[in-house]
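One protein chain is absent from this view; the other protein chains keep their places.
Here is subunit A:
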Amino acid sequence: MNLNLTLIGQAIAFAIFVWFCMKYVWPPVTEAMRARQKKIADGLDAASRASRDLELAQEKASQTLRESKEQAAQIIEQANKRANQIIEEAKDQAREEGERLITAAKAEIDQEVNRAKEQLRAQVALLAVRGAEQILEASIDEKAHSELVNKLAAEL
């Protein structure tokens, strides 16, 4: 075996072949590898982001729950307070109404009493006139004496 130009010929061919590989074979391969790497990186990123999001969401949810519980307690307290207030007001109103009714009834009673007194007076005056008539056994002019009797009755 001796060295000759075949070596150079093969070197040329090999150089062209290597150039071809660099230009057309290697890029798709490295591109595929890079794409895979990126996909994995993205996937891992997304996973860690998702877990962080989940953590945040859980925290937020528990905070919201706590807040709403507080709010609910506050509302219940307010409602209780308000209910008490309403009851107190109703009691006051009822008391006032009762007192008003009592006074009205009292006033009516007084009125009735007065009316009865008036009637009694009128009747007493009549009775008195009748009595006097009978006593005097004479006809007395009712009109002339009624004023007198009325005066008498008013003194009763």
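Structure notes:
In this text, a contact is a pair of C-beta atoms (placed from the backbone, for glycine too) under 8 Å apart; a residue touches a chain by one contact, two chains touch by 3 or more; residues count from 1.
Going forward, contacts and distances are computed from a predicted model.
UniProt lists the omitted chain of the complex under the protein name "ATP synthase subunit a" (options: "proton-translocating NAD(P)(+) transhydrogenase", "SpoVAD", "Glutaconate CoA-transferase subunit A" or "ATP synthase subunit a"). Of the residues in subunit A, those that touch the hidden partner chain are 1-14, 16-17, 20-21, 25, 32-33, 36-37, 40-41, 44.
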